[in-house]
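Let's turn to chain A:
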Amino acid sequence: MRIPKSRAARAITAAVAVTLIATGCSSERDSDNKSDGEKDTFVFAGAGDPGSLDPALASDGETFRVTRQAFEALLEHESGGSELVGGLAEKWSSNDKGTVWTFDLRKGVKFHDGEAFNAAAVCANYDHWFNWTGTYQSSAVSYYWQTIMGGFAKNEDKETPEANYKSCTAKDENTAVIEVKKPSANLPGGFSLNALAIHSPKAIEAYKKQDASAKGDAITYPEYSQKAGTVAGTGPYKITKWNKGNKEVSLERFDDYWGDKAKVKNLVFRTIDTEEGRRQALQAGDIDGYDLVAPADVKTLEDQGYVVPTRGVFNLFYVGMSQQANPALKKKEVRQAIAHSIDRENLVKTQLPEGGKVADQFMPDTVEGYSKDVKQYPYDTAEAKKLLKKAGQEKLKVDFCYPTEVTRPYMPAPQDLFELMKDDLEKSGITVTPKAMKWAPDYLDATESGSCDLHMLGWTGDFNDGFNFIGTWFAGYDKQWGFKDKKVFDAVNAGSKLGDHDERVAAYTKANEVIMDYLPGVPVSSSPPAIAFAKNVNPPNVSPLTQEVFSEASFK
Partner candidate 1 sequence: MSVATKSEKIQRLAELTATKETGTGASLWREAFRRLKRSKMAIIGAIIISLFVVLAIVGPYIAPHAATAQAWRGEVFPNRGEFVGPRGENWFGLDHLGRDMFSRMLIGARQTLLVGIIATMIGLVTGFLIGGISGAAATLGGDAGKRIDSVIMRFIDMLLAMPSLLLAVSIAAIMGQSLTTVMIAVGVVQIPVFARLLRGSMLAQGGADYVLAAKSLGVRKRRIVVSQIIPNSLSPVIVQATLSLATAIIEAAALSYLGLGNPDPAIPEWGVMLTQAQRFFDNAPLMALYPAVGIIITALGFTLFGEAMREALDPKLRG
Partner candidate 2 sequence: MSLLTVDELTVTFGGRGRKESRAVDGVSFEVDQGQVVGLVGESGCGKSVTSLALMGLLPDKGVTVGGRAEFDGTDLFTMNPSARRDLRGSKMAMIFQDPLSSLNPVVPIGVQVTEILERHRGMKGEAARKEAAHLLDRVGIPDPTRRLKEYPHQLSGGMRQRALIAMAVACAPSLLIADEPTTALDVTIQAQILELLKELVDQEGTALLMITHDLGVVAGICDQVNVLYAGKAVESAGRRELFAHPTHPYTHGLLGSIPRLDAPRGESLKPIRGSINDRVAWADGCAFAPRCDRYEMGCLTGTPQLAEPRAAGHQVRCVNPVLDDAKAEEVPA
């Protein structure tokens, strides 16, 4: 029973004219689905609608949050961690070069539609993706396939990357072998992506009948990805309904799940686009949990008795510099001065959610390849001034771009972070011109094309491989940074071609040291996006990769 309600209802009876309706409703709502005891629906709020029920067509966290509950990949991350563990494959191995991957599949796994899981099913999926044509080849649709496996059997656009995928063979009922042409840092991590989760072969056949595109100049998602019913995976929940008008996806416990069955029968994901909206919904008792908690609310919610577990960190927030936009930044001293100017400690202490850390390289310390010996640039305004003077840039002027109306997992309140950094930079005598932009497309376009002197961005890792971080930025010339430095590029690429895990990690560690010596930008922090649950919830293990499995959640 939620006490404030009835008390409030009584209190208001005297005053407000709407009470007649109001009290009637409040009692009804209380008795409805919120009474404890046999609470069998868990409602979790995200910040945006999912785009598709087929994770293979998605590239965003809101979609994966939903599909992850219903689909499983060959590999998974350990619950609450970033270590790779077996998923639908119990064991996996590769040849020395890292081009032939063998998976020993889990036995007795059933798809939601009753089909049996086996090696043929795995290959049906991989071949289906590889043979995509038409609109499916657009990177807006098949982003992750292209990132991990390159292009398709027949590329229709010359800009599409060359295929790295070679074949998938069902060696026997429970052994699948996937071959790629060249070793890649994205493997085996890529096998864990939900975008490459395994669907029922029957569903795959149904998918094939639907074209993604109806007309020539539009990307239309196929119907099966927009309506529950066709998609079928192996996860602990099956998707039963997507009510778009009400912004909710409903899932139901899959009773034939091979592992630990879901503890709560129904799972519902809803969309509440604002931070305050999600917080208020939790406080009003309308939802049982939500993601992307504003840092300011964490302590408050904790104090009010809500469950606010802290995630591990797996992202990186940085201040990027474009040497093309502002040639003054070509001088190392200037870049160093900027690094010394920013009081990163303060940002972490006052703005970022609990569990945040100051970053000293372009990789969080949870990723293999993190180096303990990188050059440090502590907050030191005097040093910054000195460096600027040395570079002859005492009157440095920079444009500093920042996005508005957006919260990213690594960057909860961009404008606040910006204003603090602006103040810091100005203390060192740097003149900062603020350039606020809408996140998409303005800001992303601007940072992408390197037209901001300084900007702030970040990255959330997809899996635990250093190249997924540093390779994203420093594997070659990128307009965002606008520099060419062979030493940096070589160091970063050194690891990616190595098949051996340990050698690769060593190469990444070295690369981090090279990068931080060159200092293309300032890594600022790694901080976990906060997640909150109602008071009566035993939350699932929270994951640094934000890959929570809600079958672990239950009510107290």
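Quick note on selection: all candidates are chains of the complex that A comes from, given by their letters.
Methods note: contacts are C-beta pairs under 8 Å (C-beta built on N, C-alpha and C of every residue); 3 or more make two chains touch, one makes a residue touch a chain; residues count from 1.
Predicted, not measured: the structure shown is a model, and the values here were computed from it.
Here chain A appears alone, and the candidate among 1 or 2 that touches it in the complex is 1. For chain A in complex with candidate 1, the residues that touch the partner chain are 275-276, 279, 294-300, 303, 346, 349-354, 356, 402, 404-405, 413, 415-416, 419-420, 422-423, 434-438, 442.
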